[in-house]
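Missing here is one protein chain; the remaining ones are kept as they sit in the complex.
By written order: A and B. Residues from 1 in each chain.
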Amino acid sequence: MRRDPSNDTKVHNSVIAQGLGRGNAVEISFTLQELVEISEDIKVEGDINNCVTGIASLKDAVGGDLSFLGNPKYAADVKTSEASVIFLPLDYVGKAKEGQAYLRTANPSRVLAILTLKLERKLWPEVDPGIHPSAVVHDSANVDATSYVGPHCVIEEEAMIGAKTFLQAGVYVGRHVRVGGCCRLLANTTVQDYCEIGDAVILQSGCVIGSDGYGYETENGCHIKIPQVGRVVLEDHVEVGANTTIDRARFQETRIGAGTKIDNLVQIAHNVHTGLNCLIVAQVGISGSTVLGNNVVIGGQAGLSGHLSVGDGVSIAGGSALLRSLNAGEVVRGSPAFPINDYQRMVVLQKRLPEFYKRLKTLEQIYLSPDNP
Amino acid sequence: MRRDPSNDTKVHNSVIAQGLGRGNAVEISFTLQELVEISEDIKVEGDINNCVTGIASLKDAVGGDLSFLGNPKYAADVKTSEASVIFLPLDYVGKAKEGQAYLRTANPSRVLAILTLKLERKLWPEVDPGIHPSAVVHDSANVDATSYVGPHCVIEEEAMIGAKTFLQAGVYVGRHVRVGGCCRLLANTTVQDYCEIGDAVILQSGCVIGSDGYGYETENGCHIKIPQVGRVVLEDHVEVGANTTIDRARFQETRIGAGTKIDNLVQIAHNVHTGLNCLIVAQVGISGSTVLGNNVVIGGQAGLSGHLSVGDGVSIAGGSALLRSLNAGEVVRGSPAFPINDYQRMVVLQKRLPEFYKRLKTLEQIYLSPDNP
Partner (left out) sequence: MRRDPSNDTKVHNSVIAQGLGRGNAVEISFTLQELVEISEDIKVEGDINNCVTGIASLKDAVGGDLSFLGNPKYAADVKTSEASVIFLPLDYVGKAKEGQAYLRTANPSRVLAILTLKLERKLWPEVDPGIHPSAVVHDSANVDATSYVGPHCVIEEEAMIGAKTFLQAGVYVGRHVRVGGCCRLLANTTVQDYCEIGDAVILQSGCVIGSDGYGYETENGCHIKIPQVGRVVLEDHVEVGANTTIDRARFQETRIGAGTKIDNLVQIAHNVHTGLNCLIVAQVGISGSTVLGNNVVIGGQAGLSGHLSVGDGVSIAGGSALLRSLNAGEVVRGSPAFPINDYQRMVVLQKRLPEFYKRLKTLEQIYLSPDNP
């Protein structure tokens, strides 16, 4: 299939046609030479006729697009892909077609990441620093002159915003909050009073940092609110997903360790601590005072009880319910969560329950029948 | 029980007393004739004394209220209901009391929908077009003159808003976004840069369209963000629930097919595609690059792994965890999800485990005891 810009539904899926390249927006154009220069270890096989002008998956790519094989699951799509350039792992077996180039590298995903970063800089050009006239900034707040505060943001008493930080629009920064440098707080995020945010932190839209922890004393069936006078600390390079909520501590801190990445709609309760570089996937819930080590990975929709201790490098599968503490390196799954091997054996045996039942019945019929002594 | 407006706790539950009919708010008043004219197939049994002035469930209704039997589960409530008018299916067996009318129709729920639509138009009268002076609209943005942009909305560079679209308040529309005609973007919604929204789309409050997908390359335990340079496309007649999040694609698109309705607090990851007219109930999570066919139904809190393909008309029960692709028409349940029949047999047998254990023990005691050769 050849690209015909005037009438081609497939074109609709390539970046060039995503409104990203239309009209005055960004023009994508990379020569083969520019692509090869991305990483030292790239080896070229074949050649292309023109510049690359779009990026697409192996299946959706048309002539002129760049594609890549990141997940071996899609290896079969390489052969039939119409992409002009394909990034491939070193061990992929196959040859480029005419007018097509294969670029082999140890890690195609990493090379693509570098490329999309270049693209990102075109799509989101740097914003001029300054405070939008509609923003409301308290006299006692301190905003670095190199930062941008967008429309309808609110920065309260004694708050501080570091250098080169970007507040998109409608962002609320409460009293005595400290936000570091090079942060990105996207539209409609909330950071409540006294919280502290390190450098290079990203808050996706709608997330809430420093909501009250869920704590009550019950007297005669009525629940009396326990004031939550602690705060939230997000260390450097943390990312928080859209509409995720992180509660302030009852006292002391809820703390997210440097480099930890949290997906959308996650709930982090009061006094939780995470270590460095954890990955917490969407819709996970972590109950109060649970402590995670470094490099813990938690799959989507998993839930963790409160007051647990989870060791370094633990992996908790999506949808699991963790009810007990774990040592470093454990891999668990299920609800309640078991070591992964136990879990898998249990699932297999559960599926075989109808068979067991039948075999048990057979034995009974032979040996427990009235005819049998 | 007769309605006494001055002192009647039950009145508190009827629409008329919901602040909807109080003071200067909407007056509900339908004659029997007006109700009969809603649908051609309505057959009247009985008569009423006055106009209908409220709508309530069968149990809560008082004299003067209209009610209906939508779910057969509540059939027993018809006889004892004090509603003046009741919409009933054709096959309901029973007779209206004096001063009461039964209106029979093939689909009472549908008739009620038409009626509430009339009511809706009274409760939410059309808003005059225009841009509120507190809204911040970039010079290069293009807002149709027939649309309404409410207080504190922000419309960035090169964004376009189609005809008769309603932006309630505090709505953020990012750079190069295109919003179609006849859309409703409710308070505090966010649409990030480059996303595209079709016609007649509804975004409930707090939802986020176009947050960054969750993608990192890990090097030496550190997670390096992969720029997410794609976008989100919502086709015509899509509805997105409150605080739901839909991530922009890594590249290319995350796309929600026309007529698909998404409930609250749902997470749709990057590069997911849904077909036409899917129903995705609250708190569902769909992982990256999974593709749904048309008319797929996903029950509340279900989770889908990434890179799956789900055929047309598939039904996934609430709370399920789908780990594999499904063919058209499959019905699954459980965590992990099994075909519904297998699932139900397994649940039954799980409940019988104590009994199995006992029977196994009985056999052992007889045949494996030392007395037995």
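In this section, a residue touches a chain if its C-beta (ideal position, glycine included) is under 8 Å from a C-beta of that chain, and two chains touch if they have at least 3 such contacts.
Nothing here was measured: the structure is a model prediction, and the numbers come from that model.
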Based on the whole complex, identify which of A:110, A:164 or A:231 touches the chain you can't see. A:231
Using the touch definition up top, pick the residue from B:44, B:279 or B:340 that touches the left-out chain. B:279
Full-complex touch with the removed chain, picking from B:119, B:163, B:291 or B:323, is B:119
Residue of B:56, B:85 or B:141 touching the missing chain in the full complex: B:56
Determine and list the chain A residues touching the chain excluded from the picture. 134, 136, 152, 154, 156, 158, 170, 172, 174, 176, 178, 188, 190, 192-194, 196, 206, 208, 211-212, 214, 216-217, 219, 221-231, 243-245, 247, 250-253, 265, 267, 269, 283, 285, 287, 301, 303, 305, 307, 321, 335-336, 338, 342, 345-346, 349-350, 352, 356, 359-360, 362-363, 366-367
Interface with the undisplayed chain - residues on chain B: 13-15, 18-20, 23-25, 55-57, 60, 71, 73, 107, 109-110, 112-113, 116-117, 119-120, 123-124, 132, 134, 150-152, 168-170, 186-188, 202, 204-206, 239, 241-243, 259, 261, 263-265, 276-277, 279, 281-283, 294-295, 300-301, 318-319, 335, 347, 350-351, 353-354, 356-357, 360, 363-364, 367-368
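Here, only the chains that are shown with their structure count from here on.
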Since chain A and chain B are copies of the same chain sequence, what is the angle of the rotation superposing the Cα atoms of one on the other, rounded to the nearest 5°? 120
